[in-house]
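The complex is shown incomplete by one protein chain, all other protein chains being positioned as in the whole.
All chains are identified by letter, namely A and B, in their written order; residue positions are counted from 1 within each chain.
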Amino acid sequence: MTTRIFGSGIRRREDPRLITGGATYTDDVQLPGMVHAAILRSPHAHAKISSIDTSAASGAPGVVAVYTGADTDGVLNPIPCAWLPPDCDIKAVDHPAIAKDVVRYQGDAVAVVVAEDRYQAEDALELIKVDYEILPSVVNPEAAMQAGAPQIHEDAPNNQAFHWVADGGDSDAAFANADVIVKETIIQQRLIPHAMEPRSAVANWTVAMGELTLWSTSQNPHIVRFLGSLVTGIPEHKIRVIATEVGGGFGSKLPMYADEMIISFCSMQLNRPVKWTATRSEGFLATIHGRDHVEHVELAATREGKITGIRSVVYAGMGAYLSTAGPGVPTILHGLIYSGPYDIGATKADIYGVFSNTTPVDTCRGAGRPEATFLIERLIDLLAVELGTDPVELRRKNLIPKFEDGHDVASGITYDSGDYEPLLNMVLGHVDYQALRQEQARMRERGAYMGIGVTCYVEICGLGPSQVAGAVGFGGGLWESAIVRFHPTGKVNAYIGTSPHGQGEETTFAQIIADELGVDVDDVGVIHGDTSNTPMGWGTYGSRTSTVGGAAVALAARKIKEKARLLAAHLLEAAEADVEYEDGKFFVKGSPDRSKTIQEIATMANVAWNMPEGMEPGLEASAFYDPPNFVYPFGTHLAVVEVDPDNGHIEVKRYVAGDDCGPQINPMIVEGQVHGGVVHGVGQALWEGVVYDENGQLLTGSMTDYALPRAHMFPDMEILSTVTPSPHNPLGVKGIGETGAIASTVTIYNAVIDALRPLGVTHIDMPLTPEKVWQAIRQGQGS
Amino acid sequence: MNIQVTVNGKSHEKEVDPRLLLVHFLREDLGLTGTKIGCDTSQCGACVVKMDGVTVKSCTCLAVQADGSEITTIEGIATNGELHPVQEAFWEKHGLQCGYCTAGMIMTTVELLEKNPDPSEDQVREGLKGNICRCTGYQNIVRAVLAAAEAQRS
Partner (left out) sequence: MFATEFEYKKASSISEAIQLLSSNEGAKILAGGHSLLPMMKLRLARPTMVIDIGGIEEMRGISVENGTLRIGALTTHAQIADSHVVQEAAGILWETAYGIGDPQVRNRGTIGGNVSHADPASDLPTVLTVVDAKFTIQGQGGITRRGSRTVSAGDFFVGPFTTVLAENEVLTAIEIPVLAENQKAEYAKMAHPATSFAVVGAGVVLTVDNNNVCTAARVAVGGLTPTPTRGPSVEAALVGKELTDENIAAATALIDGDLGSDILGDIFASAEYRRAMAAIELKHAIFHATGLAHH
C-alpha cells in the first residue's frame, strides 16, 4: 500500500527563510545605483489641475528627477481594465498613469520625485506647487447616479460604468405569486484589503538590452508582464517581473497599478534602478478598496417557507476608474450565485457599476461572493422572523439535495458537487444547537443578550474555464501551467505559473508531485513568481491556485510518469504492458527484483546513454490545465455572540466553521486558510469600514482610524470539515482561501441581530461599532 | 551624527542623519531586511526588535537614540544555525502564512515568554496586541506561542 503525503499536515518548506528573516520581499531588494521615488498624490477628490510648478523640487538636495503627467502622456499608455463584462454597455474610460488635467480621487498620482534617498524624495514632494480648481465630488455609488450628481467622466453619463443583469428563472412571476416577500437595504461598506506588506516596486531598465526587470508586489506577475507591456510598449519578452516573495494580497495585489508603471517609466528615463514603496497611509489612498455596494434586495417565499425567488438592485462603486478586475466582481463573481446552497426557482441580479470620486474598487478576499452570501443569508433570517420559524430549519428545508456531478441553478451556472446537509448537521451537533437556543432563552430572562448566527453557503471559485473567461469579458485566460523536471540526481523541480504569497503551495504542490512520482516530498522544489523561469500563469486569486495550478502540476507529473514507464520497460528489457509501478519503482510483473527506481530512470533520461529509439532525452513535462468548470466549495458556519446593551459592545463567544473543499492536500494549511478568512470577514462585520466625508476626503486615512482585527479581539475558532470531491478536478480539490471571509461576515451579523431582536433591533449598518449597536437599541426601544 | 550600535553581537559605527529611523538604519544601512515595515503609525509591530533587553518598534525610535545600545533582530536569534525555540514553534504550528508579520511576532513572543514563561491563551492574545497579522487569524500564532512556552519550560 502506498503511503500518500497528500492529505498530511506536514510543515511548510517555505518557512525556514520566513522565520529567520532571510526572505527577499520587494522592498528588501537593494541594487547598486538605486534611487528612490515618492509619488505626489492629489489631496482633492475631484479637481482640475490648473498648473504644476516643479522647479523648486527639481533643485532640492538629492533630487534626480521630477516628472508629471505631461512627461508620461503619450509615453505610457492608459492603465487598462482587464475585465469588461459583455452586454452591459461598459465604459472603459481612460485612466492615465499620472493625472494630467483632472484628478478624480484623493490619491490620484500627480507627480513623481526621484531622489538619492526616500527622505529627500519626500522633502522634495512638499516643494511641488500644484494649483487645483476644485470640482464638486460624489462618494456614494447610489448618490452618484442621481440626476445632478457631479460627472466624473465625460463619456460615462450619470456616472454609470455599466449596467449588468443576470436573470434566471421567472423572477417577476416568483415575486408576483409570493405569499411572503421580505426586503432589505444592505450597505456592503468599503473595505481596505490591507495585506501587511505595503505595495512596492523596483524597476531596473537596462538600456543596452532594452529590457525591464520589475520586482513587484503582485499576485500575478505574468499578468503584470502582459499588461505592463501594453502600457509601456516594451515587448513582452523583454520584461521580467519578479514577485517571488509577497507579503499577502487578499485581492489588493491583483490589479495592474499605475504606480508600478510610473516607477518603470522613471527607470527608463534615468537608466537607473528605481524603488518605490507605499507608506501605509499612502496605500490606504492608492491601493484598491473592496466591496462598496448599496443593495436593495428582496426574497419571495411561500407561507410554508419555500424560497421561490431572490432579486437585487445593486449600486456597486467602482471608484474613479475601472481597476483591473473591478467590473467582474459585482457581476460574474456575485450576481451568478444568488441561489447559494438553496433550491431557488428564480434569481435576478440587477447591477449598476458606478463611478465615484473614490479610490478604485477591485477584488478583496471573497470578492463578490461575501456580498452575495450576505444578502441571501440576511434575507433568510428576515424570512424566519416573518414566518416565526427557526432560521436553521428554514435553511434546511431549502437546501439542494446531495448531487455528485452537476446541478444547474437558476442563474445558469452548474455547481460541480455538493452535499450540504451533513455539514449543517455536523455543525449543529457540535454546538448542540437546541441547547444553545435554550440557553439564549434563559439569558434573555435575566436581561442578557446572546445571539446565534448560522450561515449555509456555496461559493464559486477555482477560476475557471478560459472559454467562460472569454465569454464573460475577462481579458485573459484562466488556465494554469506547470513544468515538472527531474534533474540527473533524481531530484525534482516544479515551475509553476501561479504565484502563491502565503498560501503554502511550495509545500502542497510538492506533496502532489511526491505522490504522483513516488519521490520523497523533500526531493521536490517548487519555483514560482519570476516570469523569467516559470511558465505562463494567470495568478493566485479566486481560490484557484490549488484547483487549477495544482491540477496542472499533477497532470505534468503524470506525463512524466508515462515517459518513465516507457524508459523503464526499455531498461528492464520488458514489454511495456509487463511493467508495473509502485511507490516510485517500476518492476517487471511477477519479478519484483527486476526493477528501476524513478530516480534511476531520471538519471538515465538525463544522460541519455541508453534510450529507446526515437525517445527524446530528459525527463520533464509541461502541462496546461484548463478546468472544464469552476469549483463550488460549501459549508456551514455558526457564531455565538453576546451584546452588552449598556454600551453596545459585542463579544464573540464562539465561532464554528464547517467547510468542504474536497480532499485536503494539507489539512494544517487548509485550517490556516479558514482561520485567516474567518477573521478577515469578522473584521468587516465588527470593525472595518472606509469612511469618506462628503468632499471625498478619506477620514479613515490611516491605521489609527481604520481598525483591523487583533489577537485579543476574537476567540479560538472551532474547525470542522467534510469531504465532497469535485468530479471534474483531477485531484478533486476545491478552493479554501476565501470561504472564511465569504461566510463569516453575515454569520456574525445575523448573530448580533438575533441577540438584539427582543430589543426591537432589525438592522444596523456595518461595521457594528458599539455606538451603532447602542443607537439601534435605543431606536428599537423607541427612546 | 556618528553612532555605535551592536547588532546581533556585531558592533557597527555609522554616520547617520538624526531623522533616520532605527528600522531604516537596520534595513538600509546594515542590510538586515528581516525586520519589516508594515505601517507608518506605530501600530503593526512588523518592525519589532529587541533593544537593550526589551522589545521596541524600530519604526518609532531614531537611529541616534539607539547609540550605544545592543540590538537583536530576527536574524540574530538562532544560535549556531539552530533555530530559536520560538522560531521552531512558529514553523511547527503553522504560525505564519505570507511571513510578513513573522519577524515582529517572533521577537514579541521572545520577550513575552521571558516575562511570563507559562502564559494563558488570553495572556498570549493580550501580549500580541501590538502585532497585526492579516493572514493567520492569529489562531496558529497563539498555538505557536503556547507551544514555544511549553518547549522552553521543559
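Assume a contact is a pair of C-beta atoms (placed from the backbone, for glycine too) under 8 Å apart; a residue touches a chain by one contact, two chains touch by 3 or more.
Keep in mind that this is a model prediction, so the values were computed, not measured.
Those residues of chain B that touch the chain absent from the view are 1, 17-19, 21, 37, 40-43, 45, 48, 54-57, 59-62, 64-65, 108, 111-112, 115, 127, 129-131.
Remark: the residues of chain A touching the chain excluded from display are 118-119, 122-123, 126, 279-281, 646-647, 649, 687, 691, 699-700, 702-708, 710, 713, 769-771, 774-775.
The rule is simple: only the chains that are shown with their structure count from here on.
Taking each chain's centre as the average of its CA atoms, chain A and chain B sit 29 Å apart. Partner chain A is touched in their complex by these residues of chain B: 17, 19-20, 27-28, 31-41, 43-44, 46, 73-75, 78, 83, 87, 90-92, 94, 96-103, 106, 121-122, 124-126, 128-129, 131-142. Touching chain B in their complex are the following residues of chain A: 11-12, 14-25, 27-28, 30, 119, 194-198, 245-248, 250, 277, 279-281, 501-504, 668-669, 671-672, 674-680, 702-704, 708-712, 714, 716-717, 740.
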